[in-house]
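One structure is given below, encoded as structure tokens.
The complex appears here minus one protein chain, its other protein chains still in place.
Now for chain A:
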Amino acid sequence: MLNYIFKRLVWAVVTLWVVITITFLLMHSIPGNPFAKEGTMPEAVYNNLQQYYHLDEPLAVQYVIYLKQLAQFDFGPSLKSKTITVNDYIVNGFPVSLHLGIQALIIAVCFGLIFGVIASLNRNRWPDYLAMVLSIIGISVPSFILATFLINYVAVEWRLLPVATWESWSHTILPSISLAMMPMAYIARLMRSSMLEVLGQDYMYTAKAKGLSRHMVILQHAFRNALLPVVTVLGIITTNLVTGSFIIEKIFGIPGMGEMFVIGIFNRDYPVILGSTIFYAAILIFLVFLVDIAYTFIDPRIKITGEGE
């Protein structure tokens, strides 16, 4: 097990390095640079800025400088803000995105699983159709449309919840729901098909023939087996949720990471783009690793051995 974890760690570093390199090259191949747009800037000031941020150096030198900096866990300064570094951005923005993301994740997983199970147990009857119609809507309606609807009705018309910003817990409800809809629908569909497959297995007859009650059969024998495909996608879903959806954050005016990423791209704010991409990649790699570990708890047939089999 330790051996396996070490091996995964080495691969994680390699993957991260590849991500860094590709992002670095792609970013610099976009036309323009962070200071070019500001036309009124005197030539000397422009040159000074370029020099200060090493932007006048050849790309290879800049790359080495960045890697050195990164080795000290320093994502560098933001080129657009005089006082805030990328580290500050992440430290300030990530907890907010994380909070929103975890709330959305809880909603998505709980309701997704419940809807999926209900649909599978009532196959081809109205609860199944209802759950599946809802999940089709959840998958096909973009989150910004849902968010606008929610703001219009729940917040503006009925005045049940605040419209925007990020202050008390009641401010977090609408963005969490908007963000959770799509993964919830996806999980519901996945869980339904997975449950249907498990319910048709021979060992369901065995469980029933033992005289177990229906809910015991479903909870203890079907649910756990059906969970495996859902766990597989959970890593990616979680990453998407916790690193912030810039659309939802933009609409609700939430000071999370998503917004910073988009503004960074508009401004060609190189350190911000790189910093947030690397951060995102690191979280994804970590969660996929967690999912692999989680498999071994759910399915005893999967064993982690550290050997390359």
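The rule we apply is simple: contacts are C-beta pairs under 8 Å (C-beta built on N, C-alpha and C of every residue); 3 or more make two chains touch, one makes a residue touch a chain; residues count from 1.
Here, contacts and distances are computed from a predicted model.
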Missing subunit (named according to UniProt) among the choices "Peptide ABC transporter ATP-binding protein", "NADH-quinone oxidoreductase subunit J", "Aspartyl/glutamyl-tRNA(Asn/Gln) amidotransferase subunit B" or "Succinate dehydrogenase / fumarate reductase cytochrome b subunit": "Peptide ABC transporter ATP-binding protein"
Residue, one of A:Thr172, A:Ser194 or A:Asn225, that touches the chain absent here: A:Asn225
Touching residues on chain A - with respect to the absent chain: 201-203, 205-214, 216, 220-221, 224-225, 298-301
